[in-house]
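Only one protein chain is missing; all other protein chains are in place.
A, B and C label the chains in the order they appear, each numbered from 1.
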Amino acid sequence: MRDGTGTRLAEREVGTTTDFMTQEQRAELEALRTQRYDTKRATVPALEDLLYTPVQVLDHGFVRVVDYMGDDGAIVQAARVSYGRGTRRTSDDRGLIRYLMRNRHTTPFEMCEIKLHVKLPIFVARQWIRHRTANVNEYSARYSILDREFYIPEAEVIRAQSSTNRQGRGEQLSPDEAARVQELLREDAERAYSHYEELLNESPAGEAGDEGQSGLARELARTNLSLNFYTQWYWKIDLHNLLHFLSLRADEHAQYEIRVYADAILERVVKLWVPLAYEAFCDYRMNGGNLSAGALSVVRSLVKGRRSEADELRKASGISAREWRELMETLELDG
Amino acid sequence: MRDGTGTRLAEREVGTTTDFMTQEQRAELEALRTQRYDTKRATVPALEDLLYTPVQVLDHGFVRVVDYMGDDGAIVQAARVSYGRGTRRTSDDRGLIRYLMRNRHTTPFEMCEIKLHVKLPIFVARQWIRHRTANVNEYSARYSILDREFYIPEAEVIRAQSSTNRQGRGEQLSPDEAARVQELLREDAERAYSHYEELLNESPAGEAGDEGQSGLARELARTNLSLNFYTQWYWKIDLHNLLHFLSLRADEHAQYEIRVYADAILERVVKLWVPLAYEAFCDYRMNGGNLSAGALSVVRSLVKGRRSEADELRKASGISAREWRELMETLELDG
Amino acid sequence: MRDGTGTRLAEREVGTTTDFMTQEQRAELEALRTQRYDTKRATVPALEDLLYTPVQVLDHGFVRVVDYMGDDGAIVQAARVSYGRGTRRTSDDRGLIRYLMRNRHTTPFEMCEIKLHVKLPIFVARQWIRHRTANVNEYSARYSILDREFYIPEAEVIRAQSSTNRQGRGEQLSPDEAARVQELLREDAERAYSHYEELLNESPAGEAGDEGQSGLARELARTNLSLNFYTQWYWKIDLHNLLHFLSLRADEHAQYEIRVYADAILERVVKLWVPLAYEAFCDYRMNGGNLSAGALSVVRSLVKGRRSEADELRKASGISAREWRELMETLELDG
Partner (left out) sequence: MRDGTGTRLAEREVGTTTDFMTQEQRAELEALRTQRYDTKRATVPALEDLLYTPVQVLDHGFVRVVDYMGDDGAIVQAARVSYGRGTRRTSDDRGLIRYLMRNRHTTPFEMCEIKLHVKLPIFVARQWIRHRTANVNEYSARYSILDREFYIPEAEVIRAQSSTNRQGRGEQLSPDEAARVQELLREDAERAYSHYEELLNESPAGEAGDEGQSGLARELARTNLSLNFYTQWYWKIDLHNLLHFLSLRADEHAQYEIRVYADAILERVVKLWVPLAYEAFCDYRMNGGNLSAGALSVVRSLVKGRRSEADELRKASGISAREWRELMETLELDG
């Protein structure tokens, strides 16, 4: 259920260019990467390794984990309202987490929380912020000056309006057309930023401009920048709502530019943080399917009389006994 | 996908007893039922008929519509961000609403809102309130005195703990056992209420008790009442979140006593209010099915080679061309 | 507690230009303005008059009421969880609403709901959307083509960065400087839009462009537009959360361009819709004050020994007996 190109987007090589942070920012993070504290809290070593290490997304963007609370065990612990860790054996935890995911018992997943620092183009931020059940602090362009950083799509993702999906992309443009798109976007963004600086009469580093001229208020000057400029924010969300966000934004119908962020979060962060919840989520949400009443009746007709074959498929399926029973009932193959 | 008894719960006869409201309350509603105002707002005549007419649920409970905003057209209007009604033809509206429901474009459904007055046992209220995206004003037992009204289950729903589902009911108890349960619940509730009155030293009507004795603060006296006593509240919610509530609480896994409220809201209110959204909700949520990645692969194996039969089923299915295409892709029957 | 210019922003003359809607949009609204329905619901005649009549804000923006639920009486009704209207006399309602507002009993205010259609610059939309407890459907620039409409500030609000408030505006720019700002913003926006059209290879009306050339996907082409372009949305919110939004966005620290929307909603909509709640909100929130523990102790020292003068002030103050008692306690003037 992913994009038509046949590859999962997150499998694309993550760039090695390093122009998405300044030397100063790098040094700040480097210093933090060496700190060590003692804690009694649930800790995920695989995710600790990722703390203070940004994952690059698009040309100047990134996602980095700032903090987290809980792990797979915390889901189990909350589901059982237990005094201790709530855990018995890993296999029990896996079964319980899959049961909770399958039956949409969502509250235990809310007991894990993650805080990300994200740098992203403004038009992506506008889609992202529609997910309301999260905490956000965005870099303020009323208070501070934005950097000369804007998003220019790579040629392979420069595509025409889709003819079948009114809100998606279709065929790739020719190399010449793509180059023209990039040139045009770049020129307009460069000019907009130069005029932004002129309006401010001040540089981001705080160097003053012409003495004889007033600087326009930042909150007004920024209105000249285009939607492909980068902003950044701290974004904190619980695991249930994060998975809901990912189910919509890592979906093939999402715009490519937000999908790469969702894929980075899913494959580079969630998979390390809560591997059992990740697996259940992929099985039941990302790669599962929703059938309407009508669709179900069609399927039931098609599988009619195939009970014996079903039994053979059972062994290979890896489906739990309980889920199998539910599936046979759904398919009306009980008889 | 409903309860094992084979009948939809909402089809049970709605009681004709009238002891769920006092004469005074009846008179207040009666007076309002005759009022008429002029409005330019979207209006649903079928729901107007229900305003100020409570639908009885359980022995002393009810659901009644106090106010509503929007109709099926308001969903369409918001989806199109239109200046006018947004509507073209009813068939277009139906198609768009089904598309939105199928693809979980949930925000247009949030544009309809409903306000209910509900009278319900406290243990039901405790499950109900877990749905957080709603506005609630509950009758205050710190401020007022509760009435002598408590829920006693009818014999047919007095059942043993389920042996297969750790949080459900199984077999019906014998008539003798059921009578004993009712008697025991009734006696304890009657005694608890009498002691509540004694503690308050005051009756609900405000009649003073013994002169020589102080009345205990209401907020403390109420702690002696059991969870089957009735409370009531105003509950306001948007249509998307209402449908989510109903998908969980009108489900066969929900406790019977909350399910009858959900059924009453679904079949007696939502069906009248937004008939197109109701139909789509039943098809895609209530009567549809969720298949995991593993379940889907089993189904694909079972239907393999049945493309020609599928084509025949198509005519009878009533599924739209677009949904059919999606189903064939899901089943890998495109070839 | 309003802006330093001494005038409430909403008192500024509302423009009479009519270029914020097309003739077609006007006709759609005109048709709806004549419709009449019968309803038993709470109805506010003063607000009915405003339905389908947009209030202009900024150069091309507007706010218009699409629908509403409840009135002042609905607040009272919910606070009392009453069977009827909950109302006794208007003076009782006023007292109760002021009590609820003063003591932050917020849930009864959540029982009123309003739905607005708003047209606003994208940078304003970005501040607005941070208020999460609302329902939103925004015009999709993935699906549709935006119009050539962008915000250019009038000379009087073109101001320099404030020297005392790091996120506000200070002195007005000179007429020459202001003209230069307007020219620069306009030129860049015009160019960005022309390039947007070139990239799309299609006009908003759907006229095709050059035959030999592909049109870029809308979701990408829009990234060239600047933050002063207009978007629009349906926005639905309950009264409590609306008042919270207004307390922050009609405040003098809010950016001028969102403040004019907040002022329009407060003075042109809320005041008509729920006059008692409006009055209480102005007294207790907009024009009231929050004193810290330290500030309170200073005030107490300053008023010490002025009890007799306080009694004289009492008559003129119009403060209720209960609030007066609370004030004397706060000021430690009880003795």
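In the analysis below, a contact is a pair of C-beta atoms (placed from the backbone, for glycine too) under 8 Å apart; a residue touches a chain by one contact, two chains touch by 3 or more.
None of these values were measured; they are calculated from a predicted model.
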Worksheet, complete the sentence: Sole touch to the unshown chain from B:G170, B:G305 or B:G318: residue B:G170
Fill in: Residues of chain B in contact with the chain not shown
121-123, 125-126, 129-130, 132-133, 136, 140, 142-143, 151, 153, 158-162, 166-171, 173-174, 177, 181, 184-185, 188-189, 191-192, 195, 198-200, 202, 213-220, 222-228, 255
Item to complete: Name, in rising order, the residues on chain C that touch the hidden chain in the full complex.
Response: 102-104, 107, 130, 248, 253, 282-284, 287-299, 301-303, 306, 309-310, 313-314, 317-319, 323, 327, 330-331
Worksheet item: Which residue numbers on chain A touch the omitted chain?
Response: 21, 25, 28-29, 31-33, 35-43, 48, 51-52, 66-70, 74, 77-79, 81-85, 107-108, 110-111, 113, 115, 117, 135-140, 232-234, 236, 238
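To be clear about the criterion, only the chains that are shown with their structure count from here on.
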Worksheet item: Just curious, how far off is chain B from chain A if you go by their C-alpha centres, in Å?
Response: 34
Worksheet item: Taking each residue of chain B in turn, which ones touch at least two of the other chains?
Response: 107
